[in-house]
Structure formats: structure tokens, C-alpha cells
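With one protein chain withheld, the remaining protein chains of the complex are depicted in position.
== chain A ==
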Amino acid sequence: MTARGALRLLGGAAVVLWGAFTVSFAILYLLPSDPVSIMLSQSAESLDPAQVQALRERHGLDRPLPEQYLTQLGNALTGDLGTSVTTGAPVTDLLAEALPHTAALAGLALLLAVLAGTGIAVLASWTRARWLRAALLALPPVGVAVPGFWVGLVLLQLFSFTWYVFPAVGQDGFASLVLPAVTLAVPLSATIAQVLARGLDEAWRAPYADTAFGAGASRNRVLGAHVLRNGSLPTVTLIGVLTGNLLGGTVVVETVFSRQGLGRLAEQAVTTQDIPVVQGLVLTGALVFVVAGLLADLAHPLLDPRLRGRRAAPAPRAVPA
């Protein structure tokens, strides 16, 4: 890719990040009250207004909004996201501490979801047994419909409380990662299976499939060489989008499984209106979205030779799931 193309992509990413920062700043400051009042409302006694003022000054909340915005934006550009109002810890430290846990969880969940989703869709597409196909295609709507919260509690009841296979609490080692990753993967794999199954169906009906059959290719050969390749393009785009959405899913899963991570951090920061932490999380989320989208775009030419060497060729867009 040319230097110019790379610059354009980077510029686009920067605009997305700046937009996320600005919108979240505006929303957070439009809310009534401020983080200092919320923090102080936890304590019983009525407070000296001078103390409240001193705290507001320490966090710069007494200055005019445009000044606060520009100061924070400037700091963010130099990698300084400020300190948490509730705990006083630097936001970058909080993010750095939480990120590996969530990345491991989301990574495993994504892997499981891709394996399960692909498995279901391919099997349903390959099999000639109508009952099996119907049964397999009934799975994704169920997977999307059941709440993650409930799936997590059922898994815990079965595989931790009743039959101790995995620990219910703590996050040491791989064993503690399994149940939360499965919980997170269920709705994800369902979406993947749904979209991929539809993509494969269309590819089976496409003229090149008939051509391949006509040329004497076996059913398995047509599936492997033609149908899977063409039918999976929308799914790849979808996986990029889902990776961004994964962060939202971790809020519930990390709470049910008592895990530390970005989701829990987000839940805490939003309830306490901890502006610097929320901003840090919004930026992280935007970054993940940008990177995941980029990776999905890069993967397209690998699957579809028609896209190679052509700049800005429109990739097949995902069917809205």
C-alpha cells in the first residue's frame, strides 16, 4: 500500500479517536453534578464547602469548560490521561492493568466463537440431512436470545458449584478463563454462524458453483475451494465489528465471573462518573474498533484475489446481522 494510502487511513483513525474523545467529554460534562460531589455523597457528614472547593480545584473542575477540554485533549495527546477521581490512580496505569485480562478473555472468546460459529455454519451447509441442518440453524437464534448473564450463572452452577471443574472466582491461570470465555463466545458464535450460513447459502446458488459442479468437482471440493472462500467475506467484516463489540460484552461477563478488566473498570467508572477513567476507556474502545476494522480490511484481499493490487476496491459489505 502506498504511503499516501497509509496516511489517509491513519488520519481517519485519528479523526475517529478525536471524535470519540470529544463526544464523551461533552456527554460527561452535560450530566448534572460532578465526580467530586458523587465521591463525597458516599460519606455521611455534611461538608465544609471550602473542602469541596479544594477538591474541585485539585481536579481542575473549577475552570471554564473550553479550558478543561483543551487541557485534557493536550494531555491525552502526550499520553497523559489524568488520574482517577475516585481512587487517585493514574488512568494509564488502570488501563494497563485491566487490558491484559480483558484481552486474554476477549481473545479466547473470539477464537471459540469463530471455531463454533464456523463449525455450525459449515456443517449445516455441508450436510444433506434435513433434520440436522434444521437443528443446527436453530442454534444461532437461541444463542443470540439468551442473556449472557444467565448463561454465566448456569455455567457456574454446573461446572463450579455442583461439579468443581473450574474456579468460580479469581483469575489465576487458564482454568479461570474458560467459563467466562465460553459465556462471552455464545452470542458471538451465534451471530457468526447466522451470517456465515447465509453467505454460504448464497455462494452455493452462485453460477460459479454450478460451473464447478459442471466441471466435475466433488461437493467437498466445491465447498472448500469456492463456496467457503466467497461466502465468508461478509463474515470477516462482521468479525472486525464484533471485536469492537466484545468490549461491551465484558461488562456483564467480568461482573458475573468476578474478573478484573476493562468491562468492570467501565462499570465502576460510569456509576461514579469518574470522567478521566471513562475518557480513557472510550479512547481504548475506539482504538480497538479502528484496529479491528483495519485488520478485517486487510484480510479481504487474502480471501478474494479480485481485491489484490487494486486500491480502495469496495469490499463486499456485511449483511446487517
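Following the convention adopted for this analysis, contacts are C-beta pairs under 8 Å (C-beta built on N, C-alpha and C of every residue); 3 or more make two chains touch, one makes a residue touch a chain; residues count from 1.
Basically, contacts and distances are computed from a predicted model.
The listed options are "Membrane protein", "Aspartyl/glutamyl-tRNA(Asn/Gln) amidotransferase subunit B", "Stage V sporulation protein AD" or "ABC transporter substrate-binding protein", and the UniProt record of the chain not shown names that protein "ABC transporter substrate-binding protein". Touching the missing chain, out of A:17, A:99 or A:217, is residue A:99. Contact with the undisplayed chain is limited, among A:58, A:205, A:219 or A:306, to A:58. Checked against the full complex, the candidates A:26, A:165 or A:225 give a single residue touching the omitted chain, namely A:165. Of the listed positions A:83, A:125, A:250 or A:279, the one in contact with the omitted chain in the full complex is A:83.
Even with one chain removed from view, chain A keeps its contact list with that chain: residues 1, 5-6, 9, 31-34, 37-38, 40-48, 51, 54-55, 58, 83, 86-89, 94, 97-101, 103-104, 107, 153, 156-157, 160-177, 255-258, 260, 264-265, 268, 271-273, 291, 294-295, 298.
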